[in-house]
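One protein chain omitted, others in place.
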Amino acid sequence: MRVGFLGLGQMGTGMAGNLLRAGHEVTVYNRSPEKARPLAERGARVASSVAEAGANPVVLTMLADDAALESVVYGRRGLLESLAPGALHVSSSTVSVAISERLARDHAAAGHRYVAAPVFGRPEAAAAGKLFVVAAGDPDAIAEARPLFDAVGQRTFVVSDRPADANLVKLSGNFLLASVIESLGEAFALVGKAGLDRSQYLDLLTSTLFDVPVYRNYGRLVAERAFTPPGFAAPLGLKDVRLALEAAETLRVPMPIASLVRDRFLTLLARGGENLDWSALGDLARQDAGER
Amino acid sequence: MRVGFLGLGQMGTGMAGNLLRAGHEVTVYNRSPEKARPLAERGARVASSVAEAGANPVVLTMLADDAALESVVYGRRGLLESLAPGALHVSSSTVSVAISERLARDHAAAGHRYVAAPVFGRPEAAAAGKLFVVAAGDPDAIAEARPLFDAVGQRTFVVSDRPADANLVKLSGNFLLASVIESLGEAFALVGKAGLDRSQYLDLLTSTLFDVPVYRNYGRLVAERAFTPPGFAAPLGLKDVRLALEAAETLRVPMPIASLVRDRFLTLLARGGENLDWSALGDLARQDAGER
Amino acid sequence: MRVGFLGLGQMGTGMAGNLLRAGHEVTVYNRSPEKARPLAERGARVASSVAEAGANPVVLTMLADDAALESVVYGRRGLLESLAPGALHVSSSTVSVAISERLARDHAAAGHRYVAAPVFGRPEAAAAGKLFVVAAGDPDAIAEARPLFDAVGQRTFVVSDRPADANLVKLSGNFLLASVIESLGEAFALVGKAGLDRSQYLDLLTSTLFDVPVYRNYGRLVAERAFTPPGFAAPLGLKDVRLALEAAETLRVPMPIASLVRDRFLTLLARGGENLDWSALGDLARQDAGER
Partner (left out) sequence: MRVGFLGLGQMGTGMAGNLLRAGHEVTVYNRSPEKARPLAERGARVASSVAEAGANPVVLTMLADDAALESVVYGRRGLLESLAPGALHVSSSTVSVAISERLARDHAAAGHRYVAAPVFGRPEAAAAGKLFVVAAGDPDAIAEARPLFDAVGQRTFVVSDRPADANLVKLSGNFLLASVIESLGEAFALVGKAGLDRSQYLDLLTSTLFDVPVYRNYGRLVAERAFTPPGFAAPLGLKDVRLALEAAETLRVPMPIASLVRDRFLTLLARGGENLDWSALGDLARQDAGER
């Protein structure tokens, strides 16, 4: 399949690599072009503009946030102008429900097709093609994009025919992960200040109630305070919880743990955590308990 | 092994049954004696007083709360008076750190041995001998009680030589479970009000990030609002979170999610949830979102 | 002084009336023109467009929210186009810090002057000319607008020379008011469920620690559940707390009570409180305590 791919961060690079490995003809574009080199060596064409990447029947975007996506789509010679009639935009970025609704509307008006397909998984999973894809949109468009999803992920979930629903599910998932980090952080603060060994405690938890990688991995990061380099940086964590809260506000749904986690992120960033992994959230309970 | 067993609620009945099945000589006692009958039919001796059950080299207690444990130990002709010198009290109840410290002190002064060994698992796990046992206390005493732990549980974790540490770990675990219920409740409230199907959403979560029975089981209870009959009643959930907060206050550890969950339990009970499963906690976000 | 006045809601009508009473030549504009009639009878000129009201040396806007202000300033033939060079825009609306910063920038670029001067006080205070004015911006511009402030308010506070600071102070004040309502609501829920009379309790509080109209007035509304008609509607309360939280997020300042109050507003609105006074916030603790 001929695919344009925009956004070569940690996640996007892994995903584009797996598209190449699966035999697709991939044209990559990134604002800072040096990120494209390793993929070029593996056979990717390198576009020098958004519009050039946009001249493909399917275009996948994997960008950092709403602003980046907005600029790529709505900017001068952006996707809204450069996609051919009937072309398909697959948006895998973790962005707001609001921008996804806007894209759905504007792509439809421009005669394009649009699917939201955010993914679960950290950079290692992206590199290994082991992501989980959460797709929503027109069933035919999803079916057409299926080979791409199969190349980047281990499983695809089709949520509904409204693209923004996939974004909501993704945001809710990141909220749940942040809740896990915060609650583990509180439990560690408690047993740690009582003098118990955090790693043994984590081993007990993950051998019994919480025998699942999410608890094992985030638990280890928090227990060992291994927050750098970031696999997923704290400001992105704040962004996702804020987007979940925005969607919840629109729907009139109070989410008190999400509010609490948002406040925690602000403290983390205010104390200099801009470049830490978002799991550093789980260290604040320990700090509030007076431990250094 | 000759064992006295006090406390035949849902959990205790399953545990005592597994002690019998493993060939131990079990003398059971329960305040309301009719609960002892099924076990008597399976070979248990039935004691007519705490002291009679206490006349065994090992005595295991599985009681509802601090008050019940206090009455059994400190009451007239209670265990503190009736245990023989050198006898071993194994306390599996989910009780406060404070009472466990008090028991450690008073049993030692009376020449008894004392191990705290609370368990993780719902009544079905107790019936199946699949509990997880969290033990703390003197290593020799734990070694002696090991055959009992093997009979009731699938695995035993030895936490430390201070009995109360096991109680702290147990309370922290129940706090983590309550956090899971609350955070799932908030996520369901969000996606549910957006019109997505909660059960499909749960299936997605538990096929990806949260592929573990705790999320699957509590998620199902919350998604289906299946809160009755209670496997673990809401007032007991409140009790455990309160005990975690009390231990945390003594240690000067703020736990904001625990505070939030405590408030939720109060709302649940104030609205008539005394006889619901504690997972009904997860329905309050939906109610606060205005859904009926 | 010749003044254009845009925005004739409950607050704006009172303010414009006091400008007339003080002898100023006021040209009023409101999107729904019937609101202008009573003022016309008192001597106001009625403009038929934003631009017509904007053709004055000083223009005061008192609009409901960012969107209304944005449309009046940036819309076609809005104030940005219609103000004369050197004209002064005084913005008294309770709006975001972000839009105030944007107005400061864009008015300066267009050769206009700009002062933010939000006010404290409910509609009765606006009608009586007893508002408190919180002004920020260029000192000369503030001096020039001073006769207007004197006409609508009992006292003017000059905060700084950055207009957005006045908006921040205003938002923080509304946050403090919402905190008062919520905390009173919790205290009432407690003593009320214990069987004490809420009004007597309020009388005690406001005769001792809290002898000030804010507690007396909001306390009475909450104690008597007198939430309709709204003096300040719940959705506006949510808006202001959200704007405070947005400003706080930009500055990396966690405000946990503000987060809690925001969640309360969402519950209030989700349960049908769109048309209630924002003090209905203070009834939720009572509801959560299971009282009808």
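The letters A, B and C name the chains in turn, as written, and every chain counts its residues from 1.
Throughout what follows, contacts are C-beta pairs under 8 Å (C-beta built on N, C-alpha and C of every residue); 3 or more make two chains touch, one makes a residue touch a chain.
All values reported here derive from a predicted model rather than from experimental measurement.
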item: Option from B:103, B:260 or B:280 whose C-beta touches the chain left out; value: B:260
item: Which of C:33, C:123, C:147 or C:173 contacts the chain that the document leaves out; value: C:173
item: Sole residue of C:207, C:228 or C:275 that reaches the chain not shown, by the stated touch rule; value: C:207
item: For chain A, residues in touch with the removed chain; value: 263, 266-267, 269-272, 288-290
item: Those residues of chain C which, in the complete complex, touch the missing chain; value: 120, 132, 134, 155, 157, 159-160, 165, 168-169, 172-173, 175-177, 179-180, 182-184, 186-187, 189-191, 193-196, 200-201, 204-205, 207-212, 214-215, 244, 247-248, 251-258, 260, 285, 288-290
item: Positions on chain B where the hidden chain makes contact; value: 242, 248-249, 252-256, 259-260, 262-264, 266-267, 269-270
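Please note the rule applied: only the chains that are shown with their structure count from here on.
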item: Fitted rotation between chain B and its twin chain C in degrees, CA, nearest 5; value: 180
item: Whole-Å separation of chain centres (CA-atom averages), chain A against chain C; value: 39
item: Centre distance in Å when chain B and chain C are each reduced to the mean of their C-alpha atoms; value: 52
item: Multi-chain contact residues (two or more partners), chain B; value: 288-290
